[in-house]
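A protein chain is absent from this complex, but the other protein chains hold their places.
Naming follows writing order (A and B), and every chain is counted from residue 1.
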Amino acid sequence: MSIASDPNRLLPAEPGVRAIARSLLEQVQDLPIISPHGHIDADMLLHDTPFPDPAALLVSPDHYVTRLIHASGVPLDQLGVGPGARTEPRTVWRHFCAAWPLFEGTASGYWLRSEFEHVFGLTEEPSEAAADALFDTISARLKDPGFRPRQLFKDFNIEVLATTDDPLDDLAAHAGLAADPAFQGRVVPTFRPDAYINAHAPGFADNVTRLVQSAGDGKSGYAGYVTALENRRRYFIDHGAVSADHGVRTPLTLKLDRVEAEALFEKARRGDVSAAERDAFEAHMLYQMARMSVEDGLVMTIHPGSFRNHHPGTFERFGADTGHDIPFAVNYTEGIRPLLADFGTAKDFHLVLFTLDETVFSRELAPLAGFYPAVYLGAPWWFLDAPDAMLRFRSAVTETAGFSRSAGFIDDTRAFCSIPARHDTSRRIEASFLARLVAEHRITEAGAARIIVDLVDASPRRVFKL
Amino acid sequence: MSIASDPNRLLPAEPGVRAIARSLLEQVQDLPIISPHGHIDADMLLHDTPFPDPAALLVSPDHYVTRLIHASGVPLDQLGVGPGARTEPRTVWRHFCAAWPLFEGTASGYWLRSEFEHVFGLTEEPSEAAADALFDTISARLKDPGFRPRQLFKDFNIEVLATTDDPLDDLAAHAGLAADPAFQGRVVPTFRPDAYINAHAPGFADNVTRLVQSAGDGKSGYAGYVTALENRRRYFIDHGAVSADHGVRTPLTLKLDRVEAEALFEKARRGDVSAAERDAFEAHMLYQMARMSVEDGLVMTIHPGSFRNHHPGTFERFGADTGHDIPFAVNYTEGIRPLLADFGTAKDFHLVLFTLDETVFSRELAPLAGFYPAVYLGAPWWFLDAPDAMLRFRSAVTETAGFSRSAGFIDDTRAFCSIPARHDTSRRIEASFLARLVAEHRITEAGAARIIVDLVDASPRRVFKL
Partner (left out) sequence: MSIASDPNRLLPAEPGVRAIARSLLEQVQDLPIISPHGHIDADMLLHDTPFPDPAALLVSPDHYVTRLIHASGVPLDQLGVGPGARTEPRTVWRHFCAAWPLFEGTASGYWLRSEFEHVFGLTEEPSEAAADALFDTISARLKDPGFRPRQLFKDFNIEVLATTDDPLDDLAAHAGLAADPAFQGRVVPTFRPDAYINAHAPGFADNVTRLVQSAGDGKSGYAGYVTALENRRRYFIDHGAVSADHGVRTPLTLKLDRVEAEALFEKARRGDVSAAERDAFEAHMLYQMARMSVEDGLVMTIHPGSFRNHHPGTFERFGADTGHDIPFAVNYTEGIRPLLADFGTAKDFHLVLFTLDETVFSRELAPLAGFYPAVYLGAPWWFLDAPDAMLRFRSAVTETAGFSRSAGFIDDTRAFCSIPARHDTSRRIEASFLARLVAEHRITEAGAARIIVDLVDASPRRVFKL
């Protein structure tokens, strides 16, 4: 039997623990997928656009995949990355197949193997020899109407899918899907204002100008800026949004008085600002975003701690999100305090905290989530969205915060076909962790069964107000 | 069989390893409890005060418990927390019972379950439905003379219990217990001078004034201050104290010359001091405490790295120690160096280092304890006093420092009835860790049996000079 089909895949090896895990897994295996945070394109679902080819579907846009092939020495343009890529899809695919052994033991390797088997019905592993045949087989499948996005959405048993959107997006695709009687799924936008708040980012001033002009109710300056953000949040809520996401550099927050905030805003717009002032402005705006969430009810999620575009040469040539964002240490305890001092016990405020720095799981996040009613633990994210890292997460947070403070699984993916494999991985790891606790007589098997259903199904609905 | 009664509880699931763990556990299961650091009230033992009611015994004073119920949305006043709490004990108890599922997988959940079964003989788990009946049952038990503190002290097989005390405490309760022929246990005070050393804390100036006036031998200023601290330490030693405990913000130490120290002291008393100067003063005083320990023989314990009273609103309304102290990263290697440079090899000086930041276990604490004769590894503390965290601790420190540099288990508790469950947890986890090493042929079973007895019994006696 292949790895991806083995019913015991990802479960603990010890037979007694495995049997418990199998039984827990049965409780959740057929539950619908709830995906409250990700990067799927709503237009693709609106128009039910066929996937172009195997490389464009599975390789070029997935920086989890291209990064490791790049590390092995294949230039990114050979992988179809970047705006000007001209490499033939078949060539990209050959590189990918030749690089297949690199993915052994990685999360991406597991997801891909699972997709090949469960989505495409393939029985052969990728290899240099099999590359062309595989390319042809998958290409043929992609022409089949059964492989169009809407049919897969149904086959994957997705109930809710959140996209990530620019505040000035008109959300026409979301409106179109909601109005389409032929589409039964729920696709909701997510407000992601980074480009309008991150004063370090290139384009900040222009973005702000566009924002104020289009949504500032005719006001100018800081007042127009805040009004425009509030208005766009309202627009998102009217189009079904349940959360606002913040990809900040650090989780620093700061409450400035209006005069200070206005002054920093004007300096930041002019680009006449020190690094410390930019940091202060961003910290203030993260605080403001929490204030708005308290007022308008959008769940707030924070994804900090990634040094974006670490390699300048790659950024210049291929752009952002091309595999060289590198995590660093974060300090939630002091950084998030001004926000929590004012809003940590605010009624119905939900704040989901993510990290790429595992050290904060036991030291900061579990203690915060174990006291503040507003704080929930985000699932292990990005580099940590993998079996062993998920087990370390549960081990690190549970003894302080229990299971009730978890926000549920988030797939955060740009790779549509990986969604079932990612949720399946998460469910198998939750079952594995709980099975160990049962086998060690820390919790009862009945308790574990109740907990896994809550983690997989009720938690994301509750925390993301779905 | 219930979880709390299962003889295999907390032991590894793999049958071979579990059998070894069972056999190791037998070596220590009946050894007396030695508790060299905790927060039990000596007056309660002196007067053998009956416990008032289930809520006051098990819920309201235990911030491990109230914090997680608070996170679920129950305000702290509903849990009987704080000086002005007026909520009926039965109401508090109902909140607790309704919140019982929150504690699945947490250390507190395990301790409570164990107390219910082993101390109160209950067979039913708490639940909303069972709340009132449970309240009545426990209330009835608490009227039984068998549930008075002295009888429980005996039943729990406690040999030594250290309390934590203010330097100006007259220690009358300790003297009374020592003089009472009807009480056979050993209850020793611990010198905890934080309020007189932490220049950031409110009340610092007044505390210092009282200290100097009452114990400064008539001297004033810094000279009187140092003399008063030395005198009070001597007073504690005369009343049986074996250690001095320091709940500092960071483990920073600093040796200032007398003129600098005097100047900072005067500025700190007047409140006319920068944050950096206060830090320097506190670092200097931590160094001075080590100097005094070298001279008078009190074991020095350091508990750093907690951001106390993280939520201002809760602190204002409910006071300190109400569940919102949040850990942050610490730097022992550089911080503790001035102290160790002068005293790290001092004869008979014992320095026990604790942390809430797990990252220092392998990186800093094991290397320090593996070289300096003065340094001992404190047990996993507070948020880390739980099965998985204890296993991570042993895994992180053992390969560098072995077992001989451990200070033994510390329960650090305010919850008297949880003492047996906490020590039982620790013993089961030591057995689990050692059993794995035996099963992997890293140590012999005979060696492991010797080690576990040393860890449970000989280490705390040796390190705490008991």
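Here is the rule we go by: a residue touches a chain if its C-beta (ideal position, glycine included) is under 8 Å from a C-beta of that chain, and two chains touch if they have at least 3 such contacts.
Just so you know, these numbers come straight off a predicted model, no measurement behind them.
A.B. asks: Given the contact definition stated above, which residue among A:133, A:172, A:205 or A:329 touches the chain not shown here?
C.D. replies: In the complete complex, the chain left out is touched by residue A:329.
A.B. asks: Of A:232, A:392, A:422 or A:442, which residue touches the hidden chain?
C.D. replies: Of the candidates A:232, A:392, A:422 or A:442, A:392 is in touch with the missing chain.
A.B. asks: Out of A:8, A:137 or A:227, which is the one that touches the chain we can't see?
C.D. replies: Residue touching the chain left out of view: A:8.
A.B. asks: Among the options B:240, B:344 or B:460, which residue touches the chain absent from this view?
C.D. replies: Residue touching the absent chain, from the options given: B:344.
A.B. asks: When the complex is taken as a whole, what residues of subunit A touch the one chain not shown?
C.D. replies: Against the left-out chain, subunit A lists 3, 6, 8-15, 67-68, 70-73, 101-107, 109-110, 307, 310-314, 323-329, 356-359, 383-384, 386-389, 392.
A.B. asks: What residues on subunit B make contact with the chain left out of this view?
C.D. replies: Missing-chain contacts on subunit B: residues 14, 16-17, 329, 331, 333-334, 337, 340-341, 344-345, 359, 362-364, 366-373, 375, 395-396, 398-405, 436-437, 439-444, 447, 450-451.
Keep in mind that, in the parts below, only the chains that are shown with their structure count from here on.
A.B. asks: Subunit A and subunit B share one sequence, so how far apart are they rotationally when you fit their Cα atoms? Give it in degrees, rounded to a multiple of 5.
C.D. replies: Best-fit rotation on C-alpha atoms: 120 degrees.
A.B. asks: For subunit A versus subunit B, what separation do you get between their C-alpha means, in angstrom?
C.D. replies: Centre separation, subunit A to subunit B: 39 Å.
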